[in-house]
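Here the complex is missing one protein chain, while the rest keep their positions.
The block that comes next holds chain A.
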Amino acid sequence: MISVLRLSLPLGLWLASFSAVYGLHGLLCSSRWAEPPIAPPERALLIGATLAAIALQALCLLILRSPRWREPDPRLRSISLALAAVALLAAAWTMLPVVAFSSCL
């Protein structure tokens, strides 16, 4: 089961962080949450969440490369590392809009 987890963790983490950033965006743009006195600095929060997501993906890649946690089967190890790299790139690419688009328009 640990082998399966090593394969499913990186992109599972991406899915969770992608959903979380989208959910955060929804909250920040909600008329109920964005009104004073709790109007938050939405862009900064979204960029912070994105950076945290990218850092988590990088950490996941490092963990899967470490001698303690890496997959013993060489073929599965290369698959798990490839997936971790894909997840890191996916996090950067899919959350890129936080710096480029108007958030609640």
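Operating definition for what follows: contacts are C-beta pairs under 8 Å (C-beta built on N, C-alpha and C of every residue); 3 or more make two chains touch, one makes a residue touch a chain; residues count from 1.
The rule is short, and it goes like this: contacts and distances are computed from a predicted model.
Taking the options "Adenylyl-sulfate kinase", "cytochrome-c oxidase", "Phosphoribosylformylglycinamidine synthase subunit PurS" or "ATP-binding cassette domain-containing protein" in turn, only "cytochrome-c oxidase" matches the UniProt protein name of the chain that is not displayed.
Chain A residues in contact with the hidden partner, per the touch definition given at the top, are 1-4, 7-8, 11-12, 14-15, 18-19, 21-23, 25-27, 29-30, 32-33, 46, 73, 75-76, 78-79, 82-83, 86, 90, 93-98, 100-105.
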